[in-house]
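Working notes for the structure below.
Of the protein chains in this complex, all but one are displayed in their positions.
== chain A ==
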Amino acid sequence: MASSFSRILSSKRHIGILTLVGGSVTAGFLLHREHVSAGVPVRRRYPASAEFPDLRKHNNCMASNLTPAIYAKLCDRATPNGFTLDEAIQTGVDNPGHPFIKTVGMVAGDEESYEVFADLLDPVIKERHNGYDPRAMRHPTDLESSKIQSGHFDERYVLSSRVRTGRSIRGLSLPPACTRAERREVERVVVDALSGLKGDLTGKYYSLTQMTEKEQQQLIDDHFLFDKPVSPLLTCAGMARDWPDARGIWHNNEKTFLIWVNEEDHTRVISMEKGGNMKRVFERFCRGLKEVERLIQERGWEFMWNERLGYILTCPSNLGTGLRAGVHVKLPLLGKDPRFSKILDNLRLQKRGTGGVDTAAVGGVFDISNLDRLGQSEVQLVQTVIDGVNYLIECEKRLEKGQDIKVPAPIKLFK
């Protein structure tokens, strides 16, 4: 495969392949931040103190961790692609946040951002991921779905099951920083690989620039279509540039395996179905992911991954597994119980409305999913969701019968 990107890739893949060997001292040494080149020098006319953002009214993870000293140390650096600290933090400067919701407030422009700006990203990651220390800990990756126990929910309560994650193509910049050519290359690489999927994963790609009105309507009806981002958290990070160039949606004929191309990440991979068979959803998820990985590797590409941070994605909140496994579940009684939030917390679960993040629950139906992303494996997180949702259903059943429920003991993090 002759790619116009091959010469850029050769140096980056060098780092990546050594990382994949995993566990070796050499790999760890090569990834140590001082060895990543600083890239193009950054234009700087004023001292760091004159450029330091005013974060006094801000409440996000970046603002909590960015000191003038860290800013001064990092502001003249850039990744080999030229991504700067100011670009990484722009979304957090522009979006002070909400007193109740703590957003991350920064993004990565490429894989190297996590190294070059580690002095800021490491504490942000630690805060966001409940104390996970990227300098000291290793993230486990486990996509062996056969390890899942039970995982078939009571379908009088669970209406649908879904698992999603993201994957980035090593060697190409991430959505905040990518050029049109890079974004188009991501699309080509991914679509080419997906065309190799067979059996129940056989499917089709719908490019946002070329889809017909009919295709668009069908995708909307299936709840598959994604829109141009309007959230300033994303637009201020530059993720909507050149829309809808090189964006699209792929799904299998059965509409149970779906991939978004070039939205907030290079790819978002979703396995879903109506009903409560989470085990089957996860099995298809793992099988599909491994197959896509095999297909891109055949063509000389790989996913961004390392031992410290797991799968590398645009937003630090999605590092590790990038995985959100969830169900739409009817909990009308439990949902009104004052202990509901505490029960969820202890089970390491979160609730959302049925429209997804930032929506409200309708008709007692909640979107329940894992809180954590980094520091536990995919298998562990999905098991947590399965065990937790089963517990919630038990609670609902007990409340139906007028029986009392118990708040479970908190689950230990970082098993």
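The working rule: a contact is a pair of C-beta atoms (placed from the backbone, for glycine too) under 8 Å apart; a residue touches a chain by one contact, two chains touch by 3 or more; residues count from 1.
FYI, contacts and distances are computed from a predicted model.
Chemist: With one chain of the assembly withheld, which option in "creatine kinase", "Trafficking protein particle complex 8", "Tetraspanin" or "Coatomer subunit zeta" matches that chain's UniProt protein name?
Modeler: Result for the unshown chain: "creatine kinase".
Chemist: Kindly state which of the options A:H98, A:R156 or A:R180 is in contact with the chain not pictured.
Modeler: Counting the whole complex, the residue in contact with the absent chain is A:R180.
Chemist: Per the definition of touch given earlier, which of A:F224, A:W243 or A:Y391 contacts the omitted chain?
Modeler: Checking each option in A:F224, A:W243 or A:Y391, the one touching the absent chain turns out to be A:W243.
Chemist: With the missing chain put back, one of A:R43, A:K198 or A:K214 would touch it. Which one?
Modeler: The one listed residue touching the chain not shown is A:R43.
Chemist: For the chain left out of this view, which of A:T67, A:N130, A:S150 or A:T209 touches it?
Modeler: Per the contact definition at the top, the residue touching the missing chain is A:T209.
Chemist: Which residue numbers on chain A touch the omitted chain?
Modeler: 4-8, 43, 45-47, 50-54, 86, 90, 93-94, 179-182, 184-185, 209, 235-236, 240-243, 245
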